[in-house]
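A single protein chain has been omitted from the complex, and every remaining protein chain is retained in its original position.
So, subunit A:
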Amino acid sequence: MSTQPDLLYSEEEEDLRAAVRDLLTDHCAAADVIARTESDTPHDRALWKSLAEGMGLAGLLVPEEYGGQGAGHREVAVVLEELGRAVAPVPYLTSAVVATEALLACADEELLGQLAAGRTIGALAVALHHGPDAHHPAVRLEGGFLRGELTGIADAVGADVLLVPADDGGLYAVAADAVTLTPATALDPTRPLATVTLDGAAGRRLGAAEPAVRRALRAAAGLLASEQLGLADWALTETVRYLKERKQFNRPVGGFQALKHRLAQLWLEVVNLRAAARAAADALATGTDPDVAVAVAQAYAAPVAVHAAEEALQLHGGLGMTWEHPVHLYLKRAKADSIAYGTAGAHREALAGLVDLQAP
């Protein structure tokens, strides 16, 4: 019995969820998220301050002796579910998970403490589409200074420190004001992308890049499933609510069997995704076979989140095509998430090796 992952939510995890959801209900309205996508500040700094400094959530993965909360991946997963549900424009996944995991691999006490406190935001300078097994580019180390260009770096805009892999095999901490950031126009404007140009920037060597990046991206891929669960759960819940209200042909649209069956199928996918996401979070927390659990979760989660958002759009009819209705935020995030940290196909390929189902 003990070999099975704990797939439920503890009472403390439910309390954490309620607290995060309350905060987002009050301070992350969909209309404001939409408006912010066309502003100069893609991140909601006030919301980040409440989450990170007010609630201490940036330090969940960081041990208490480094100034963190000493919690774990299960709690982080619950926070990500709620952030996904609100498509919240905060650098939580990139700073409190990805950069933090990389720093944990390097045991860099100084930066871990700063990131855990939430006043410093970190970003790993590896393009968002790379999965844990992918080969990623590195910048050149020349005479002690870093030179090169890295594209597709999520949440680099707004970060205080970048964690940059260099061609000597090291991972370097580089202050954001020592690099040039060129924002890209991203498909998902709530998770901004930028090109990072280093033109002889000074960096502090943190440790070996390869294990740190692999660890960071594995955690990212596994916990992204919880964000995708939050997105999908919003899409299902909101669509069901809308279809009970919306009337055509003198009856609620949700009473048509063709739509009932589609929503029931979607519900089943979301139920499955919940189990897969919980299993990945639990495996990362306990260290029990995390490679398989993460690959399974991400191979399953990406298409489900996209399907949920696409169904939500279609079933909202013309309303779903408007800039004003938030469903496009979910579609853009879900589609971008399906590429982030490795596609479903890349994770299936990883599984082929992990569970001995070799290619021809």
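Definition applied: contacts are C-beta pairs under 8 Å (C-beta built on N, C-alpha and C of every residue); 3 or more make two chains touch, one makes a residue touch a chain; residues count from 1.
Basically, contacts and distances are computed from a predicted model.
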Out of "Purine-binding chemotaxis protein CheW", "Acyl-CoA dehydrogenase family protein", "Menaquinol:cytochrome c reductase cytochrome b subunit" or "PLP-dependent aminotransferase family protein", which one is the UniProt protein name for the chain not included here?
"Acyl-CoA dehydrogenase family protein"
Looking at A:Thr182, A:Asn272 or A:Thr322, which makes contact with the chain not pictured?
A:Asn272
Which one, A:Met55, A:Ala117, A:Ala184 or A:Val240, makes contact with the chain that was left out?
A:Val240
To test your reading of the contact rule: which positions on subunit A touch the chain that is missing from view?
1, 4-8, 240, 243-244, 251-252, 254-255, 257, 260-261, 263-265, 267-268, 271-276, 278-279, 296, 299-300, 345, 348-349, 351-352, 355-360
